[in-house]
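For this depiction, one protein chain was excluded, whereas all remaining protein chains were kept in their positions.
Here is chain A:
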Amino acid sequence: MTAPLILDKIVKGYQDGKEYQEILSKVSLSVEKGQTTAVIGPSGSGKSTFLSVAGALLSPDSGAVIINGQSIAGFSAKQLANIRLNQIGYIFQAANLVPYLTVKEQLKLVIEMNRNWSKDAQLRVKEALGDVGLGERLNAYPHQLSGGEKQRVAIARAFMNDPDIILADEPTANLDQARSHEIVRLIAKEAKEKNKAAILVTHDEKLLEYCSVVYTIEAGELVKRT
């Protein structure tokens, strides 16, 4: 069985004024199902760019992004949106919930974007929210939730369309120590239980205990930590 996400010799740079700056140089990575892979590095090391490329938001200058055995090079904006919708689940720094939707509706939205709403989906929403410990807050609005609760909704949302890949971008940036551990533990647990390949990008060393594989990103290069 192939890994759901393979990055093969990814190079990505930006034109900064007259200079060309290489952010990622020959980054290769393969993530396995059921595992949480951490990518750790200081700010400015290219973490965000790495995640954008891995998440089909940015095309690399060279190298291949292979999602479930399929290279996404040359995909149209619409095809990429579809890949993001069905095969990738995102968890952002801020929960980025839609302010006017209840917790339940946040999850319903991503299913609706997929035109898949059904009775069965309704059950899935309830189950997913139960899994992240929000079974009692189905009808709360984002402004009624704490930072940790919002992030949990975001986690449930990321898993909703049953993607194979979960990308978490500093999901604990806005949270205190205790909450951060809780959230990362939850992501790792969900990834394991639901057999997803999760990538956690963070700068916090303390959170690495929940991850099975750890990579360090430095000066555009990805190094496996042993």
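Quick notes on this one:
By our rule, a residue touches a chain if its C-beta (ideal position, glycine included) is under 8 Å from a C-beta of that chain, and two chains touch if they have at least 3 such contacts; residues count from 1.
In this text, contacts and distances are computed from a predicted model.
One subunit of the complex is not drawn; among "Spore coat protein U domain-containing protein", "Xanthine dehydrogenase family protein subunit M", "Putative hemin transport system permease protein HrtB" or "DNA 3'-5' helicase", its UniProt record names it "Putative hemin transport system permease protein HrtB". Contact with the undisplayed chain is limited, among A:M113, A:L138 or A:L208, to A:M113.
The residue from A:A64, A:A94, A:L138 or A:L208 that touches the chain not shown here is A:A94. In the full complex, chain A touches the omitted chain through residues 47-48, 51-52, 55, 57-58, 77-78, 81-86, 88, 90, 92-96, 98-101, 105, 109-110, 112-114, 141, 157, 161, 169-170, 173-174.
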